[in-house]
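Got a structure here, written out as structure tokens. Questions coming.
Heads up, one of the protein chains got dropped from this complex, but the rest are sitting where they should.
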Amino acid sequence: MRAPLTDLPVAFEDVSLRIRDFTILDRVSLHLAPGAPTVLIGPNGSGKTTLLRVAMGLIEPTAGRVTWGGREHIPPQRRAIVFQRPAMLRRSTAANIEYALAQAGAMRSDWPAHVAELLGLVGLAGFEARPARRLSGGEQQRLALARALARDPEILFLDEPTASLDPAATKAIEDVIRTVAARGIKVVMSTHDLGEARRLAGEIVLLHRGHVVESGTAADFFAGPKTDAARRFIAGELLI
Amino acid sequence: MPSDLTAVQLVLSADPELMGIVSLSLTVSLAAVACAALIGIPLGALIALTRFPGREACIVVLNALMGLPPVVVGLAVYLLLSRSGPLGSWGLLFTPQAMVIAQAILVTPIIAALARQTIEDLWVEYREELAAMNVGPLGRIATLIWDGRFSLTTALLAGFGRAAAEVGAVIIVGGNIDGFTRTMTTAIALETSKGDLPLAIGLGIVLIAIVIVVNALAWGARRAGERFSG
Partner (left out) sequence: MKNRMNTRRSLIALAALATFTLTSPVSAQDKSIVVSSTTSTQDSGLFGHILPLFKAKTGIDVKVVSQGTGQALDTGRRGDADVVFVHAKPQEEKFVADGFGVKRFPVMYNDFVLIGPKNDPAGVKGRDIVAALKTIKEKSAPFISRGDRSGTHAAELNLWKIAAVDIAKDKGAWYKEIGQGMGAALNTASASNAYVLADRGTWLSFKNRGDLAIIVEGDNRLFNQYGVILVNPAKHPTVKKDFGQAFIDWLVSAEGQKAITDYKIGGQQLFFANATVPGA
């Protein structure tokens, strides 16, 4: 059913993105390989969302190159993304997932089992027939997660998955992220919540003005930040 | 049509001639809308999803064509279908088919222009999700049409209203032949020319009532559909 090729690792080599006079990404080099979640942190406008879109293959960089499993310019096969404000298809909750299953080439006879499993995973069991656009913000976020997982991804990009959610909804999402990561799916997510980064990250990438200021394991990053900017960011100062 | 009866009596007695006229009007207008939808919706989707030089001009022209003068369309179709015209061998002039063709030409720009707007609005919302799911061009169009189906019914209804209310084109290409190409609107024109204004107005009220009923049915279907798939 699937090509034996893999989308991993995702490698950024000196990637820059300039739109007119604005530098959105500035010579970013990154290596996203299987393992614990990578969390992108940095102030608003530091380029986290753009970096995720470039990693997903939705935006072409203006300089440098991005490779998936060593290949350039390949369409999203085994990678998936949940946007900060995901668009719900004007269909039922189950049909949203079925749509993603169909796109990913899953056998139609397997759909009901997949839908039940995915909705169970994100805590939306019993929501099958509900119109997706009538779900609450947190429920929509979880459905988007289930829809992304329906693609059977090797790598899952999450853009601020808990922004504007209350603590209970945040915990629900974080639990799903842990489960997903435990299943061997590489999670790459952005957040501006340092607490969330501490709770979930295996690796940290600190972005500032489109540039990778510092990256490394979460333990090293929080125990001994190497740069002044990282120290100030951890201390809660404003990076301008 | 017995003209000493009022239009209300005609309706209540289910006058067979009136029923024939009503059913021809509905058949012709619905067939025209169906043809126009088969062309107009994919066309609108194509313009909504593609970027090409002259696209803005194309949209302006399409919007302007929503106001195509029926008489001009009728005349053009007449000249096409006339025995002396390029498609004369089809023998379609003065038939219901000719009326369907003329009305489909009138209605296609309306459906295409409204569909383009609807689908483009939806496209802005869906674009990244569909790209992330690696949906191909045809799949995108199918998805946007399907998910926009409730809004698109409005476009179809606008087209139906235009077709059902139109007289200039059908009277030229249909010929207003009694029992064959006489529709509500051409019957109204005829009764007006006979000076039977009460019957003409009565038929007009019947026509408006039919358009309202069709819209109500479509509205009901839309509400029911939205409840289940939002």
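As written, the chain order gives the labels A and B, with residue 1 at the start of each chain.
In this section, contacts are C-beta pairs under 8 Å (C-beta built on N, C-alpha and C of every residue); 3 or more make two chains touch, one makes a residue touch a chain.
Remember, predicted model here, so these are calculated numbers, not experimental data.
Enquirer: Looking beyond the chains shown, say which of B:Ala31, B:Leu62, B:Val77 or B:Ile119 touches the absent one.
Expert: B:Ala31
Enquirer: Would you mind spotting which of B:Gly67, B:Gly91, B:Gly136 or B:Gly220 touches the chain that isn't drawn?
Expert: B:Gly91
Enquirer: Considering the whole complex rather than only what is displayed, give the residues of chain B touching the chain that is not shown.
Expert: 3, 27-28, 30-31, 34-35, 37-38, 82-85, 88-89, 91, 93-97, 100, 146, 149, 175-178, 180-181, 190, 192-197, 229
Keep in mind that, in the parts below, only the chains that are shown with their structure count from here on.
Enquirer: When the centre of a chain is set as the mean of its C-alpha atoms, what distance in Å lies between chain A and chain B?
Expert: Each chain reduced to its C-alpha mean, chain A and chain B end up 47 Å apart.
Enquirer: Could you please specify the touching residues of chain A with respect to chain B in the complex?
Expert: Listed in rising order, the residues are 53, 56, 58, 75-77, 80-81, 83, 86-87, 89-92, 95, 99-100, 103-104, 129, 131-134, 151.
Enquirer: Would you tell me which residues of chain B are touching chain A in their complex?
Expert: It comes out as residues 125-126, 128-129, 131-135, 139, 143, 147-148, 150, 226-230.
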